[in-house]
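Up next, chain A:
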Amino acid sequence: MVNENTDAALRWIPLLPLAVAVLHGVMLGLVRRSLPRWAVNLLSCGSVALSFGVSVYAFFRLVSLKDDYRWLTDSLYTWFGAGVGDTRFSAEMGLRLDPLSSVMTLVVTGVGFLIHLYSIGYMADDHREDRGYQRFFCYLNLFTFSMLMLVMADNLVLLFLGWEGVGLCSYLLIGFWYSDRWNAYCGSKAFIVNRIGDFGFLVGIFLLFGAFAKAGSPSVAFADLRGSFELIKNLTMPAPFWGPSWRLVDVIGLCFFVGAAGKSAQIPLYVWLPDAMAGPTPVSALIHAATMVTAGVYMVSRLSFLYDAAPLASAVIAWTGALTALFAATIAICQTDIKKVLAYSTVSQLGYMFMAAGCHGYTASIFHLVTHAFFKALLFLSAGAVILAMHHEQDIERMGGLARRIRQTHLVFLVGVIAIAGFPPFSGFFSKDEILVATFASHVPGHLVLYAIGLATAGLTSFYMFRLYYKVFHGECRAPADVREHIHEPPGIVLNPLWALAFLSMVGGLIGFPVAYGKAIGVKDSHSLDNWLNKVVGYISYHVPHETEYAMAATAIGVATVGLLLARFLYLSRPELPARIAASAAGLQRLLANKYWVDELYDALIVRPLLLVSDRVFYRAIDAGVIDGAFVNGLGRSVRGFAAGGLKYLQTGLAQSYVFSMLVGAAVILWYLAR
Partner candidate 1 sequence: MIPLEHVILLSAVLFGIGVIGVVTRRNLIVILMSIELMFNAVNLAFVGFNRLWPGAPGHNALDGQVFVLMVVTVAAAEVAVGLGIVISMFRNRDSVDVEEVSLLKW
Partner candidate 2 sequence: MPVEVLLKALFILLVVVAGLAPVITWVERKQSAVMQDRIGANRADIAGLTVLGLLHPLADVIKLLTKEDVVPRGANRFMHLIAPVIAAVPAVVAFAVIPYGGIYTFGGYTISLVVANPDWGLLYIFAIGSIATYGTVMAGWSSNNNWSLLGGLRASAQMISYEVTMGLSVVGLFMVFQTLQLQDMVLAQDTTFRVFGFLEHLFRVPVPSVLDWIRLPAWGVFYQPLGFLMFLTTIMAENKRPPFDTPEGESEIIAGFHLEYSGMRFGLFYMSEFIEVVVIAGLIATLFLGGWSVPWLPQATIIGTVSRIFNVEFATGLCAILHFLTFMLKVVVMIWLQMAIRWTLPRFRYDQVMDLCWKILLPLSIANILVTGFVLLLARGNAA
């Protein structure tokens, strides 16, 4: 089977974007001349398109394979190894494509390709940075490469490589317009917060490898981990401080989840994502839809075998996800920056996915990941189109009534809104519905509460998305006159990807057409995504009677409709009301508008004390005082004094005296030897 399961074509999927990125890097860094734009476009988009093609090819090869042997591997070389014998650690540079990662590859390359296309139009008039255009595409390609490495890695260490890669690229891209200090700050913030998560991830890797090494099968390759997971399933570790010993699996799962929370912006590490809006809009789209934030979800489902055995960790994940979803949704209500709204909606959708994953509904979370990739990319890109049309105006208070001016943008945006709000038959409906079902049917403690939270979040989502929609596209235009004159439809290179994404957002849900409805319309196991993934992440573990499922779907639609109507009432028919409500509930309004002062809280609790200690103690006292003062300069001073005081008089300038001292030394040595 092995020869059938190896395919050297896999390596090209990540390699092509990397090659182009390196080429750009060389041009920029060494040659210091930027290619002409058409060349940049051709190379960057072409490479991503090609790797998309290869992914499709690989996908069909997977399909052709037998059900139980459905994976492709392409091992390149041993990245690095350490140790010997039964504690040998070796990280292979090997790619592995199984159904899960093939789905991810398709999403990353496909959506990524659309975003690349879009960027051509979006960055066309960007002349802010030196050689910025090529630099931008260099980062984009690097980003794609990292994400592909992440999803195609066949072992944890390699996955961590991609993990760090996306972190780096997000930093580079969020701070792309670094001349503006605020952007640079946001980039650093994203990077640092991610680092905090990565720390947990690393600890998780160490623990996992240590456990497996102790159990006698040292490896970090997913296949081995999964195969010999039984060995460590029941290991325990002593509690660090007190209390009963912990289950190792739970600890490891939690550690990994810390990492996932960092990448995928869950409480408490979500703070970087809204600030990530500082980057250019395509970047936001890329980060939110295709590449970065999905990494956590992917990783959790990749390690599903581990989480299946770790109830505690799963529960934590589920609850964190749910709370994040609700929390972010509430914040999103009061945001006035179009991209901020979308950002918080992303956070809450990710919360959804984690909620599902925590309830062992990995298929559901991946499903939602895919659909979310579609419509969130769509939303961001069309928002970018709006911003372009408004001449880089992002405040929705200055928009309105754009529906007539930019029709196509308006249409695709509407598709995205409907999709995310979860109205059938758009994609969002199916995935969200499945998540709710999974939560409802799972055995996580308090799963009904989770279900309720999910439902409420659904309503809130629908509400704030339509609020956004109405405030942007309807009502009278609040833009200043000069801008109002020049509102124009963006060029085709910007619009076509939007249409493609809109189409996907509409029909994307059909890949997970629920079994229940399938029965209704007489299609046997219609949930193709489930059939596709179940060998990797396990079968859908919940079974609810179809009637319940219908009822839940109905309630979900109902809640969404409520949100829709409320938004319509508040922001279309009675646009003066919200201000009054805000005035009456000023505290709440301020609380939400300021995002619960979470940033300020972190700032006060963590950042400032840290800075203070570093400055006062580590820098002033230890480094400057002890190391520099006592050791470095002190040593130099003493030597200088000694030499200038006495040593220099040995330098008589008479060669013979030197010879004489040499002679004495030689005599002593000789005497010692001949003694």
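As a selection rule, all candidates are chains of the complex that A comes from, given by their letters.
By our rule, a contact is a pair of C-beta atoms (placed from the backbone, for glycine too) under 8 Å apart; a residue touches a chain by one contact, two chains touch by 3 or more; residues count from 1.
This is a predicted model, so every value here is computed, not measured.
Trainee: Which of the candidates 1 or 2 touches chain A in this complex?
Mentor: Selected candidate: 1.
Trainee: Report the residues of chain A in contact with candidate 1 in the complex, numbered from low to high.
Mentor: Residue positions touching the partner: 648-649, 651-656, 659-660, 663.
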